[in-house]
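Each remark here refers to the structure printed beneath this line.
One protein chain omitted, others in place.
Chains here go by letter, A and B, matching the order in which they are written, and residues are numbered from 1 within each.
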Amino acid sequence: MSADVTKVDQTPGDQAPDGGTGGGHDTSTQGPPVGGAPARAGGIAGFLGGPLGRNAGLVVALVLLIIVGIITAGDRFASPENALTILRLGSVIGVVSVGMTFVICGGGIDLSVGAIVALSSVWATTVATQTLAADFHWIVMVFAALAVGGVCGLVNGVLIAYGRIAPFIATLAMLAAARGLAEIIAKRRTQIIRDRDFITFFGGSVLGIPVLVILFAIVAVVGWILLNRTTFGRRTLAIGGNPEAARLAGIRVQRQTMYLYILLGIACGIAAVMIMARTTTGTSTHGTLYELDAIAAVVIGGTLLSGGRGTVVGTVLGVLIFTTLTNVFTLNNLDTSTQAVAKGAIIVAAVLLQQRVSRTRST
Amino acid sequence: MTGVVKRFPGVVALGGVDLDVQRGEVHCLLGQNGAGKSTLIKVLAGVHEPNEGTIEWEGEQVTLSHPQAAMDLGVATMYQELDLVEGLSVAENIFLGHEQTRFGFSQRSAARREAAALLARLGHSEISPAAEVGTLSAASCQIVSMARALSLDAKLIIMDEPSAVLDAGEVSQLFRVIREITDQGVAVIYISHRLEEIREIGDRVTVLKDGRTVTTGLDAKTTPTQELIRHMTGRSIEYVFPPKPEVPAGEPLLRVEGLGRTGEFSGVSFDVHPGEVVGLAGLVGSGRSEVVETIFGARKATTGTVTVDGRLVRPGSVPAAVSAGIGLCPEERKSQALVLGASLASNISLASLARFSRAGLLDRDGENTSAEELLESLDVRPRGIHRESRTLSGGNQQKVVLARWLLRGCRVLLLDEPTRGVDVGARSEIYALIRRLTDDGVAVVVVSSEIPEVLGLSNRVLVLADRTVRHEGLADELDEHAVLDIILKGDAA
């Protein structure tokens, strides 16, 4: 054996065996190996650790957009009415995105949200449903939409969790099937809602705030609590972060996965009610490309596409950024092609900013 | 090669290996699990670069900085875990990375012809070069892997346990090919746990232990078995095992009867009393991990029963096992036990979420307090409950997994390789912790590749080989030597 062989009986830089009492380490034991991250330093890290800090990149992006809006469009942008318009426009996709946050946190994806919104809106506005609603109460239409959304989510969930079909494939199938079914039911017609009370209720305002915005706020708050403050949320993050570890800790991974898709299906049902109120119609073209808008909002919001980590606040900010962007562009009379380019740039910029911030936070 | 050293963060996998291989010889590598064989292979294949030491090739010093460099020299490696691309055809796999091309187009028919010739040379002309690898059996994959090595015109072929998935007929076929290529001057490094194979095919033997060469150049045919085993055993690091208290007689807490799973293991029966540690010893692939995972319900038993405290545990259900009071610290900590991106607190509470549920809302204060207490009592460092679990060292991660089951209050704890990737100091702590648990009346099952660890921790030991229990006895009546003997020879010496 050559002379240059190092002495290897002990791991370099690590602690010596100390008789198993378990107490004998000094703080240097966190030394070399895998555990490289030092403790958080001071006040800045404390700030960055808060919900605002975690989303600092998004907040900065949104503030920049608002500044651009004020400079270029002045009072037309900076008016309460415009602010409410932005919120109202963001509310429908916002509800879907909050639901999508859960599915993505749980390690899945759902491409069928737009189609589920369309199917729910169509089902809730058929002649039969509307007749029933006229005889009883418009709440029938709401329940119909929620039920259809929930059942679609259940089908997705069962196929993915128990049928072991990849989420991408299962929901792609649902995307095609649900929109097709919506077209069949509606006979490709736009179904006008006759019930004025329904329109008045959901189109109205409470204390000056549109009901749709209030609904969005409720969904966001409930979503935040569910994800951050309940065992349901904790299980969601666990199955998304490491499904095998979750399974071996006794969590019913399949059941939890199914719940997530049902949850998102119901969110789609709520969104369908909202879009029915906004457009006074139910049609198979509702919710077109919602899957992309929702996934984009969730991902720029900072939720990991691979699952295990997610933020409802980030998702809401992501939705607001996109909605504000469209608004600022329209106020400045810019065309849709330019908007599309800016949307792409914003996605990249927000994600880069977000990465920078999280890197500063963890190193 | 001389004086090769390979360090990984926190561990030294190779601490000085000397090995010389001559043209046309079959050089066998022997050593226990973790002796450094796999790392050595990877150094030779150019996957890892050594931190120290030199490698000479035909008299000249070389650096193998990447796998292509090794391939260019003429080193071909057949890994234990087959590295074939399932979606590609046999021929495509054989020539992957060195496709024959003309004007940038791959020559499919030529490749298929040559693949067929190589397979025929290996005596397996029944494997179609056009078949998709994913559809082949494990043995056929091994043949394809071998054909791939031959196609490289290698001067040195490294075979890591090539016989593990082959039956007797296929092994003799393999040996015929090995003899054929060594006659042509090709050198072979052959790794196997089966001594009789080494006797049959090998020329010289090198024994590794703790990442070092213990002895090299032994004659494969004549060196007595006892001497080989002596070289493999007696590891230099002596751990301090806490003393074993007497196990109180009485009813067993965990009872496993006739447990089996088709194709994995069969006929496993044993009891564990409260406060007792039962060890499962055996080589990788002997079915150890499968046994504990089946007890835990992560795999569904095809035969046999598991009872805890006299009550039958529903097979194939982890939640049922957990509510019966069983906990498992799985073999692969990072992929099976921890949610690496989540905090220590949420990793610890993962199996006990119901306890912290107040009408569905999470009692975060309670969760944090419990986690805090456990981290302190297990001396996990660094201690912050909000720290991501990925930032901890192996030993501390293992303590977090243990803390999960302590919090759950489980009465039967299954530990699969509890000290793998754990540094020396933390090992002792984990040993002490296991003792603390048994003092509280917990029944523990320990699985380990390291025989001294199994012997040092357990009251009783089961030796597994060839997917069934070969021996059961008191740990104090066995030594490393005897266990290895049972494993290698298939019977108690």
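One rule holds for everything that comes next: a contact is a pair of C-beta atoms (placed from the backbone, for glycine too) under 8 Å apart; a residue touches a chain by one contact, two chains touch by 3 or more.
One rule holds for everything that comes next: contacts and distances are computed from a predicted model.
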item: Listed names "GMC family oxidoreductase", "Monosaccharide ABC transporter substrate-binding protein (CUT2 family)", "TAT leader-containing periplasmic protein" or "Spermidine/putrescine transport system permease protein PotC", with the criterion being the UniProt name of the chain not displayed; value: "Monosaccharide ABC transporter substrate-binding protein (CUT2 family)"
item: Chains still shown that are in contact with the chain withheld from the display; value: A
item: Option touching the unshown chain, where A:68, A:331 or A:349 are the choices; value: A:331
item: Footprint left on subunit A by the chain that the document does not show; value: 73, 76-77, 79, 81-82, 85, 88-89, 183, 187-190, 192, 203, 275, 278-281, 283-288, 326-327, 330-333, 335-337
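The definition used in the following text is that only the chains that are shown with their structure count from here on.
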item: Distance between chain centroids, defined by C-alpha means - subunit A, subunit B (Å); value: 41
item: Footprint of subunit A on subunit B - complex, ascending; value: 2-3, 5, 7, 9-12, 15-16, 18, 52-53, 210-213, 236-237, 239-242, 296, 298, 318-319, 321-323, 328, 330, 335-342, 346, 349-351, 353-354, 356-357, 360-362, 364, 378-379, 381-382, 384, 387-388, 390-394, 396, 404, 423-425, 427-429, 431-433
item: Residue ranges of subunit A in contact with subunit B within the complex; value: 1-12, 14-25, 27, 29-30, 32-37, 39, 225, 229-235, 237-238, 241-242, 244-252, 304, 308-309, 362
